[in-house]
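Every protein chain except one is present and positioned as in the full complex.
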Amino acid sequence: MILFNSDYTEGAHPKIMQRLMETNLEQTVGYGEDEYCETARDAIRKACDAPEADVHFLVGGTQANFTVISSALRSFQGVLCADSGHINVHETGAVEATGHKVLALPGTDGKINAKQVKEAFELHWKDDAHEHIVQPKMVYISHPTELGTLYTKAELEALHDVCQECGLYLYLDGARMGYGLAAPGTDVTLADVARYCDVFYIGGTKVGALFGEAVVICNPLLKPDFRYCIKQHGGMLAKGRLLGLQFLELFKDGLYYEISKHAIDMAMLLKDGLTKKGYTFFKESVTNQQFIILDDTKLEEITKKYGVTYQERYDESRSVIRLCTSWATKEEDVKAFLEDM
Amino acid sequence: MILFNSDYTEGAHPKIMQRLMETNLEQTVGYGEDEYCETARDAIRKACDAPEADVHFLVGGTQANFTVISSALRSFQGVLCADSGHINVHETGAVEATGHKVLALPGTDGKINAKQVKEAFELHWKDDAHEHIVQPKMVYISHPTELGTLYTKAELEALHDVCQECGLYLYLDGARMGYGLAAPGTDVTLADVARYCDVFYIGGTKVGALFGEAVVICNPLLKPDFRYCIKQHGGMLAKGRLLGLQFLELFKDGLYYEISKHAIDMAMLLKDGLTKKGYTFFKESVTNQQFIILDDTKLEEITKKYGVTYQERYDESRSVIRLCTSWATKEEDVKAFLEDM
Amino acid sequence: MILFNSDYTEGAHPKIMQRLMETNLEQTVGYGEDEYCETARDAIRKACDAPEADVHFLVGGTQANFTVISSALRSFQGVLCADSGHINVHETGAVEATGHKVLALPGTDGKINAKQVKEAFELHWKDDAHEHIVQPKMVYISHPTELGTLYTKAELEALHDVCQECGLYLYLDGARMGYGLAAPGTDVTLADVARYCDVFYIGGTKVGALFGEAVVICNPLLKPDFRYCIKQHGGMLAKGRLLGLQFLELFKDGLYYEISKHAIDMAMLLKDGLTKKGYTFFKESVTNQQFIILDDTKLEEITKKYGVTYQERYDESRSVIRLCTSWATKEEDVKAFLEDM
Partner (left out) sequence: MILFNSDYTEGAHPKIMQRLMETNLEQTVGYGEDEYCETARDAIRKACDAPEADVHFLVGGTQANFTVISSALRSFQGVLCADSGHINVHETGAVEATGHKVLALPGTDGKINAKQVKEAFELHWKDDAHEHIVQPKMVYISHPTELGTLYTKAELEALHDVCQECGLYLYLDGARMGYGLAAPGTDVTLADVARYCDVFYIGGTKVGALFGEAVVICNPLLKPDFRYCIKQHGGMLAKGRLLGLQFLELFKDGLYYEISKHAIDMAMLLKDGLTKKGYTFFKESVTNQQFIILDDTKLEEITKKYGVTYQERYDESRSVIRLCTSWATKEEDVKAFLEDM
């Protein structure tokens, strides 16, 4: 079986494994206060052009999301997001488990825009009974989104501006950040993300690391005591240096960008091949997730050899499936798949 | 000013006040363990034809809702409800504050149906990644709904059946129960509610009491230790007898039905009068809430003399407003209002 | 049976009942935004000599406690209190249910002192691993305490000073405030409480009202959006004017002090009588709760005619019981009790 299910089917990039091996028997202090973590923080601050940012390493994405969100909000405040947002559908109500309502807005290709945010904000505050309604205080977006789409720089800037105007925090979930930065045609850089967002995370789990996400806090209001929140929510790794070492390697000599580029190259190879073969795409995507519409008979056939993610039923005889490439995808596997399609 | 804003603009029915006065200096034990509460529980069990039910008195509706819901669910379970449901929009995220996601379904006139519940249930369980998604475990409905509409007996039965089939709890919010039971054309009785629901509450606040709601638990699985939940969530009134006394009076000699009937008579007077005058209704309602579409200029004029609830903008020059009658509405006030319209 | 169990065995002071009757059929807006509430807020601000304070009315004490505490703290912060504190032992973990740890300190006669607070604060911050420990951020005291004891003005001032120094909030639970203010020998006034505390509540339930507590917020940091917290936690009474009316009456012409004084007079009558008869007191108390040590045989005999609260076992043949007086206690009942003892 060759798996295109997801971007976390393999372990870590060999350079990371190498580094973990080399440092394995070194002794360091725990909980992210070692030298490797410190250096990795510096590397990330530099990559983000955000010298004042706080950087924290957490083990996984769901953990990062609810830790950031619950740390920023008061009990009666909620977070606006697209209805397809990961926190709204695929985290078992982790945000609600910390007491906060996810305020879903209808997404367009997985995205929400500044106008929607403004309207939601105004709708709340002009209601005489606003104290009876969850107060919107944060905007959650993902980049790339769950549907593989990307925000443009102008869209990000508009979201930033409306958040500033309304006193909302802008939070970006970058579980697949690398694949967004490396996508063809994007005008968004890591420095843009850092400039426009109050807080965001750079995903490692899906982009070359064994596990780990780097939360970057730009807004000083969100910095105090964040480590308490990490610990309280079970996200403080005893051997924190494992996270530092991985991000150190990812942000050394542009490895993060390089392996992300590879994933995109593989995705475009897949996309072009499928297009040529006449397959229909459910959503236009320039990132590592490709969504196609497939006859159920073809789907049954293909899944004997390849792992794919079943997304949803399209019509009576066709389904939508998701194919993922990653830093680890082999060109030969993509070609074999295209052959079999 | 004459207020048609809501059904809680006055105090309590004079008979209730009388009873509170008469018993005021009696001594009783606290926390709902007095004789008045016991007798009131019996009266409610009898009115519901539910001799085995547990009855608990709580101060308010939001409190009743989140206490019942959080008591019944495990942390990762959520409650299905119409998108317009009170718990989804007007309780400041009280259910989420106890850790549970409200799973909103598109409502039709404030209602959801058995088919929607079945589909939501199946959608969850057939997903391979269902552990990443909040598990539906309860269905919340209100009767009357937020839009003044009512379930039919057949609809309630269908919801009951699908809940039984799927292992879901059916919970009915009866903040305005009396006005539903007294509505023209309804075939739903209190005994039906008790037969079809696992748990529900009979509202006192909006139907003649100073305050208070009677939670009725029919499903034995939901009974154990409910008093701990009430106390923990701040709903256990020290002078519990105040609640018992009020419900005792409401369920003596049919007072609850009689005063509910009065509210409906007033609502129908209002409805007929407005219909004759050519006003357009936003929703057809047979209960004590009437929703009409009004020119903004007319609205401005009328609100100089009458209190109404602004519901939403209808179009550029018209708004939707809500008018409420209650046990306390005076016929002369309705007539004066009709005159001025 | 004559009950000395608690200070909430009767309804409300007749003047309050009278006022509720008179205003019963008036129409007002809901949720505490009516004129009666406004006027009552002014009366309380005046009584507290705190013209800038925010005043909110809640239904009960447990509700007031967890609403205030959870509103003030971030998720990883806790509240210091005496091990005998009401929030630590008699609220079914209501504070923990909002996510916050109660940090119990050994109390002396139900009280904690400035030195203990300082030490707890320093112990936390000098620990290298303080992020692994709940951060103390608030101090909870009650006045009178659960054991009927009182803080002196100097003690309150010292607590205030240490809280200021350490950046902690001082919160005072005044469920029985009136009985503290009216106690012989106390040098603490309501204005002192307002001066020394960041937030406190004045209890109505146990001091003449049917129900209701007035939360007074002096520290501007704790004021924003408190009404959202009340609503989210089920504490926002629909007919809010019921609370306003009761406190209006209590703070008109000194009724609150007058009826508190009566309770203390009755308590002193009881205390003196029991002392003369040779009974031993478990704790020296100058307020409305008196704790005596009683032979089990005597206890069994006396409880045939009188209600008392069993506090704890003293030794093999003796128990500690609590006797409460209140605004409603009749002199003849105290005398009869003394007679029978």
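Per-chain residue numbering starts at 1, and chain names A, B and C are given in the order in which the chains are listed.
Here is the rule we go by: a residue touches a chain if its C-beta (ideal position, glycine included) is under 8 Å from a C-beta of that chain, and two chains touch if they have at least 3 such contacts.
Quantities reported herein were computed from a predicted structural model and do not represent experimental measurements.
In the complete complex, the residue from C:Lys101, C:Lys153 or C:Arg195 that touches the missing chain is C:Lys101.
Within the whole complex, the absent chain has one touching residue among A:Cys37, A:Val59 or A:Leu168, and that is A:Val59. Listed residues A:Phe211, A:Phe251, A:Phe282 or A:Phe337: the one in touch with the omitted chain is A:Phe211. Interface note for the absent chain: among A:Lys46, A:Lys115, A:Lys239 or A:Lys305, the touching residue is A:Lys239. By the touch definition given at the top, chain B reaches the unshown chain through residues 31, 70-71, 74-76, 98-99, 129, 131-132, 135, 225, 227-232, 236.
Remark: the residues of chain A touching the chain excluded from display are 1-3, 5-6, 8-12, 14, 17, 20-21, 23-30, 59-63, 66-67, 91-94, 97-98, 205-206, 210-211, 228, 231-239, 242, 307, 328.
Counting the whole complex, the residues of chain C in touch with the unshown chain are 75-76, 78, 89-93, 96-102, 128-129, 131-134, 310.
Note that only the chains that are shown with their structure count from here on.
Summarising the inter-chain contacts, the pair of chains with the most C-beta pairs in contact is B-C.
When the CA atoms of chain A are superposed on chain B, the rotation angle comes to 180 degrees, reported as a multiple of 5.
For this pair, chain B with chain C, the centres built from the Cα atoms lie 33 Å apart.
Distance between chain centres (mean CA atoms), chain A to chain B: 41 Å. With centres defined as mean CA coordinates, chain C is found 49 Å away from chain A. Contact with two or more other chains is made by residues 75-76, 98-99, 129, 131-132 of chain A.
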